[in-house]
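Encoded as C-alpha cells, the structure appears first; notes follow it.
Omission of a single protein chain aside, the complex is shown with its protein chains in their original locations.
When the chains are written out, they are named A, B and C in that same order, and each has its own residue count from 1.
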Amino acid sequence: MILRDPVHGLVSFETEESSIVPRLLGTREVQRLRRIRQLGLTSFAFPGAEHTRFSHAVGAAHVMQLLLARLRQIDQPLPFWQRPTSERGRDAIAAALLHDVGHGPFSHLFEAVLPGHVRHEVWTTRILLDPSSDVHRELAKGDAGLPQRVADLVCGKHDLPYLASAVSGTFDVDRCDYLLRDAHATGVIYGDYDLPWLLRSLRFDLDRSAGAEAPKLAVDGIKGITAIESFLLARLFMFQQVYFHKSTRAAETMIRLILKRAFELLANGARLPMVLPAMDAVAHGREVSLDEYLKLDDQELLVAMRSWEDADDHVLGDLCRRLSKRALFKTIELGNVESDRPEQEALDIAREVASRRGLDPNYYVALDRASDTPFPRDKNLVVVFPDGRRKSLAEVSFLLGRLEGQTLSRTRIVYAAELREELGPALSS
Amino acid sequence: MILRDPVHGLVSFETEESSIVPRLLGTREVQRLRRIRQLGLTSFAFPGAEHTRFSHAVGAAHVMQLLLARLRQIDQPLPFWQRPTSERGRDAIAAALLHDVGHGPFSHLFEAVLPGHVRHEVWTTRILLDPSSDVHRELAKGDAGLPQRVADLVCGKHDLPYLASAVSGTFDVDRCDYLLRDAHATGVIYGDYDLPWLLRSLRFDLDRSAGAEAPKLAVDGIKGITAIESFLLARLFMFQQVYFHKSTRAAETMIRLILKRAFELLANGARLPMVLPAMDAVAHGREVSLDEYLKLDDQELLVAMRSWEDADDHVLGDLCRRLSKRALFKTIELGNVESDRPEQEALDIAREVASRRGLDPNYYVALDRASDTPFPRDKNLVVVFPDGRRKSLAEVSFLLGRLEGQTLSRTRIVYAAELREELGPALSS
Amino acid sequence: MILRDPVHGLVSFETEESSIVPRLLGTREVQRLRRIRQLGLTSFAFPGAEHTRFSHAVGAAHVMQLLLARLRQIDQPLPFWQRPTSERGRDAIAAALLHDVGHGPFSHLFEAVLPGHVRHEVWTTRILLDPSSDVHRELAKGDAGLPQRVADLVCGKHDLPYLASAVSGTFDVDRCDYLLRDAHATGVIYGDYDLPWLLRSLRFDLDRSAGAEAPKLAVDGIKGITAIESFLLARLFMFQQVYFHKSTRAAETMIRLILKRAFELLANGARLPMVLPAMDAVAHGREVSLDEYLKLDDQELLVAMRSWEDADDHVLGDLCRRLSKRALFKTIELGNVESDRPEQEALDIAREVASRRGLDPNYYVALDRASDTPFPRDKNLVVVFPDGRRKSLAEVSFLLGRLEGQTLSRTRIVYAAELREELGPALSS
Partner (left out) sequence: MILRDPVHGLVSFETEESSIVPRLLGTREVQRLRRIRQLGLTSFAFPGAEHTRFSHAVGAAHVMQLLLARLRQIDQPLPFWQRPTSERGRDAIAAALLHDVGHGPFSHLFEAVLPGHVRHEVWTTRILLDPSSDVHRELAKGDAGLPQRVADLVCGKHDLPYLASAVSGTFDVDRCDYLLRDAHATGVIYGDYDLPWLLRSLRFDLDRSAGAEAPKLAVDGIKGITAIESFLLARLFMFQQVYFHKSTRAAETMIRLILKRAFELLANGARLPMVLPAMDAVAHGREVSLDEYLKLDDQELLVAMRSWEDADDHVLGDLCRRLSKRALFKTIELGNVESDRPEQEALDIAREVASRRGLDPNYYVALDRASDTPFPRDKNLVVVFPDGRRKSLAEVSFLLGRLEGQTLSRTRIVYAAELREELGPALSS
C-alpha cells in the first residue's frame, strides 16, 4: 500500500511488519477517524484546519517506520533480546496507528461530558480489547496476544522503555506527526522542526548504572541539541498560536454549553431530534456503551446541533444557530486584565452582567481554563555524549532548562458577543 | 481581517474594497461552504484532501486582490473608464468569494440527481439574487445593484472582458487557487505553478483591430510563456492524478447508486430516517426550493447515509455499510482493456455477471464517464510581444498547441469488489 | 558521513558500499569541483545560482543511493547475477559522484576552446584512469579494476543497461539532481518534479523478446506517467527559462571572445599577467596536460581576466572591464526578428554596424547558437503495464509524444550594448 500524504509525501506500508496497516485501515473503528478532525473546531480560527485523525494516524504509523529504521541502524550495542525485532516493529506500528482510535469528537471536549469523565485513552483500550471490534479481530488474527500488547504500548507500557516512549512520551511519533501536520494545515509554520535530523540524532542510552535494565532513547549531545530544542519549542509555539486560540476555545465552550443544555432538557423529559444514543445515556446518567460511543463523531454532533436550531427551547436553539453561522462568543483573558481579580469573582461579575441583559447566566457566560506543559520533566529522554557522559536536556540547553516543567495556561471568561461593551469595563474596574 | 491560509500564508482583507469580505463571511450561505469539501470524496484516495470550499472561497478572493494589484500596475494605457476602479475591485472580490456559493455536496454529483439537472451556477445565481438570503442582504446594503453585478461576473459577463475572465475563464482566480490548494492538501505536487510570476507576466491586450472595444488580459510573450504553460499543464496533471482517480470516482458512483435507491424507495412510499427535505422533493418529482437546497451538505448526506445502514431495504443498507467502511467498488477502465468493446456492451456483460452472482445489476454495477478539457480554445487569453505582435497560446507554445482542445476522458465500469475475478476476464475476452 | 544538503536535506554515506564517498571527497580532483559553479555565469541572470559542481556531485551520489534502494525492492524477478549487488552499488555510487569530475570552468565553454575540442567526458575518463590522480588512487585501493568500471559507467557502458542508464541516460541521477538543485538555487520552480514518486514508479522491464539479455529500467504505466512527464517537462522548462537565458549566453560569449583575444595575443608573443599553463598551451597549439587542465577553474579564470583589465591591448582590457562590472553584451534572437534572414547574413550586418562605430567586428559582435533536446528518443526507457504490455513513453503520453526528439534552439546575435539602437533596425529591415 502506498499513499500520498501532504506532510510526509510518499508513504508506504509494504514490508511484512507493516502489512498490519492496510488491514487495520479497513476496520470500522479506524475509518471512523475520518469523521473526527484532528483539531476539532480550530477551523473556525484557521480555515485550513480540516485535517482528520485518520490522516494523523497514518502519519504516526509512517513516522514509527522511520524511527524503527533508525533504531536498527544503532542497535548493534544492544543484546539481541532488546533489539527492535520484526515482531516488535509490527506491534509498534500498530500502536502508532491506533494510539488515538478511541478519540471522541471535538478534541477532548467529550471526555469532560461523559459520566466519570472517561478519557479517550480508556476508550482506545476498550476498542483494542473488545472482541467485537473490527480492530480487535484484525489484531488477534494469528496472534492472540497482540491486542493486549498494543494496548500496553498505547499506555506507554513495554519492557523496552525506548519502544514505550516512542508511542507515548516526550518525543513520540504522535507528537512528531501532529506538529508537522497541524502546521501544514493551519499555515502556522512554527510547528515545523527537522524530523530527519532529529531521528538521525537518536542514540541508545546504554547506561546501566541507574539500575536501568533496558536501554532508553537518547539524543546525541553534539549533533542533536538544536533539533530537540526546536521540536520542543514547536510544541510551545503551537500551544500559544493554535491550540489555545481564543476562537477555538470559545467555540468549544459553546458546544459544552449546548450539550449541557441538551442533557438537562433530555433529563427533564423533553424531546429533541437527532439524539444519539450516547447523548441519551449521558442525559440519564446511564453508562455509555462502546457501540454508542463509536457512533459519536464530528459530523453526527454537528448535524444534531443544526437540527436543534429550531428547538422549542429558546436557549438551545439560539446557541445552535450562533454556532452554525459562526457567531462565536467573545473572550477576555483573565491574566490580561489589569486587576488580578480571582477567577470566580470575575465569573460572578460576568454572570451578573448577563442577567442584567436578560441572558441566562448559565449559558451565555462561562469560565474556560486551558493548560498544558509543553516540555514536562521526563527521565526517559536524556542526552549522551561521545565520551559517555549523560546529561538531562535541561542541563544541556539553557532554553529547555527554562521551558522544562513550565505550564502554559489561559483562563478566560467566555461570553456572548452582545455583552462586550458592558463586560470589558466591568471586569477591568 | 487577517487570516492564516495554508496555501497563501498571510491573507488580509483590510482595504476599503475588500471590507465586503468579512461581512460576507458572516453569512449563513458562505458558512455552509465549511461543510462542503472542495474535492468531495477524494479523501478516500488522498487522506489529506479534507479542505473545504470555504477555504477555497477565501483563497480565490485573496488571489483576486493580487490580480487587481497587478492590473493597477499596468492600467496606464487604458482610458480611465476601463480601469479597475475601486468599485469594480469590490465587485470582483465579492464575485471571487461567492463564485461557488451555490455548490452542492460531493462535487458535481448532486447536480445530476436534481430534476432538470440544475447546475450549481444556477443555485449560485439564485442565492445572490434571492432577497431572503443573507448574502443578498449583505451585498445589497448600500448598493442595490451589487447582487446582479456579482451574479453576472460569476457567469463571466461584464463589459470589461478582463474582469469577466478573471472570475470565470481559462486563467481565473478560481483555478489559480484550487490548483495550489488541491496540490497542497493531497500532497500531489503537480498542481504547483508560479503564481506571482504568472501575475507579473500579465499585460493588457490593447489591440482594437479585431473590433474589440475593451481590453482583454494577455500574457507577455517573452516573460510569461513558461508560467502559463506550467499553469495549464498543472490542470492536466491534476485531472490525471487526482480529479479522475478511480477510488474517488468509485465512491461517487456508490453515492449516486445509494441516492437512486433511496429516491426509488421514497417514491414507493417507504420510510427512511434522516430524509432531508430536498431528498423528499427529488423523490417525488417536486422542485427543490432554495431553502431545501441550502440544507444539503456533505455532513448531512453522510450522516443520513449512515443512518440508512440499518434500513429494511437490503440493497440500500448494504451499499451504505460498504461506503462507511470504505469498502469501495472496483473499476475497470474501458480504454485499458485489450478489446475496444463499446461501452454499453461492456455494461451489459458486467450486469450479467452481477446477476449471476445474485447482486442487483442496477446497483452493483454502473458505467462512469468522466471527461474534461484542461485547456479549451479561448479567444480571451492571448500572447502579446513587446513589438506589438499578438499570437495565440497554441501558436507560441508547442506543448499548448498539442494540449489545446484535448479532451481527457475516462470511462469505467464500476462494480462491487466481489465480482472482480469474474468480471476481469469477461470484459477482456 | 552525514551532510546537510539544501535540496535533499539530510544526506548520509554510512553504508559499506557508500564508504567510498568520503574517501573520494578528500581528493584534490573532487575538491576542485568546489571552484566550478554548476551553472557557470548564470548568476549574472539569477543571483542565487552560485551552487557548485561539488554539491551537485554529492547530490547525484545521494540520488544513486535512493535509486539503488528502489532497485533492491523490485529485483526479485531478476536472476541473482543481474541484481544490483553491493559491489555494483559501490561502482554506481562512485560513478554518480565522479560523473562530472573532468568538467571545466563555465559550463561547456572551455571545451570549445581546447585544441581538438576535447569534451569534459574525456577529461573525466583521463582523471579516472591516470595513476597519478588522487581519484584513481582512491578507487584502485583494493580493487584495481574499479577505475575502469567507473569510467565505463560514466560513459553509459555496463553489462546491465539499467545501471548504465542510471548514470547516463534520459532518466539518470545527474538530471535527477541538477533539475532540483538548479531550481532551488535560481528560484525558478519549474525544475521541480516528484523524485520519490518517480523512483517508486520504477520497474524492471523483463521483456526478453527483443533479444535483450539484461533488464532495462521501466516506468509503471499506471502509477508513473505523470511523474515522468513532469520530470521531462521540467527539463524543457529549465532550458527555456534558465539554461538558454540571454544574459548567461551573452556573458559566456564575452568570455569566449576574451579568451580568443588573449590566445591571439599570446600566440603573437605578447605578455599577460596570470596566464595559466593551459592557456599558454592553447595559445601555442600545444596539447593541454591533465595537470594543466586541473588547474583551470572559475576562480582562476575570473581572477586572470580581472588582472587583464589593465592590459595594454585595448580590446582585451575593455572586454574584461565590461565583464567584471557586468556590462553585458546585448542579444537579438534571430528567430524573433520578423525577416528570416539567414544567420551568416545577420552576423555580417552586425559586424558592419560595429565597424562603422569603430568597434572591432571580431570581438564586439558574435553569433551564439544554443540547442538541446530535452527528451531524445531513448529505447532504454519504456513503460510497462501490470498486464505485461510494453509501450514507449511517446505512445503513452500525448505530451511526450509531442516533445520527443524536439530540439530546442536559440540563435542569437550577441553584441556590445552601444550598438543597440543601430543594430535593431538594421537586422529587422
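One rule holds in what follows: a contact is a pair of C-beta atoms (placed from the backbone, for glycine too) under 8 Å apart; a residue touches a chain by one contact, two chains touch by 3 or more.
As the structure is a prediction and not an experimental result, all values here were calculated from the model.
Participant: Kindly state which of the options B:F54, B:F171 or B:W197 is in contact with the chain not pictured.
Facilitator: B:W197
Participant: Can you work out which residue in C:E264, C:E300, C:D372 or C:E418 touches the chain that's missing from view?
Facilitator: Of the candidates C:E264, C:E300, C:D372 or C:E418, C:E300 is in touch with the missing chain.
Participant: Sort through C:V21, C:V58, C:V101 or C:M238 and give me the one touching the missing partner chain.
Facilitator: Considering the complete complex, C:V58 is the one touching the chain left out.
Participant: What does the interface between subunit B and the hidden chain look like in terms of residue numbers?
Facilitator: 2, 4, 9-10, 12, 14, 73, 196-197, 200
Participant: State which residues belonging to subunit A touch the missing partner chain.
Facilitator: The list for subunit A reads 188-190, 192-194, 225-226, 229-230, 233, 236-237, 240-241, 336, 385, 398-399, 402-403, 406.
Participant: Footprint of the hidden chain on subunit C, which residues?
Facilitator: 3-7, 9, 26-28, 31, 34-35, 37, 43, 46-48, 50-52, 54-55, 58, 184-188, 299-300, 302-303, 306, 324-327
The criterion applied here is as follows: only the chains that are shown with their structure count from here on.
Participant: Suppose each chain is reduced to the average of its Cα coordinates; what separation in Å results between subunit A and subunit C?
Facilitator: 50
Participant: What whole-Å value do you get for the distance between subunit A and subunit B if each is reduced to the mean of its CA atoms?
Facilitator: Each chain reduced to its C-alpha mean, subunit A and subunit B end up 33 Å apart.
Participant: Per the centroid of Cα atoms for each chain, what is the distance between subunit B and subunit C, given in Å?
Facilitator: Each chain's C-alpha centroid was found; their separation is 43 Å.
Participant: Could you list which residues of subunit B touch at least two other chains?
Facilitator: 188
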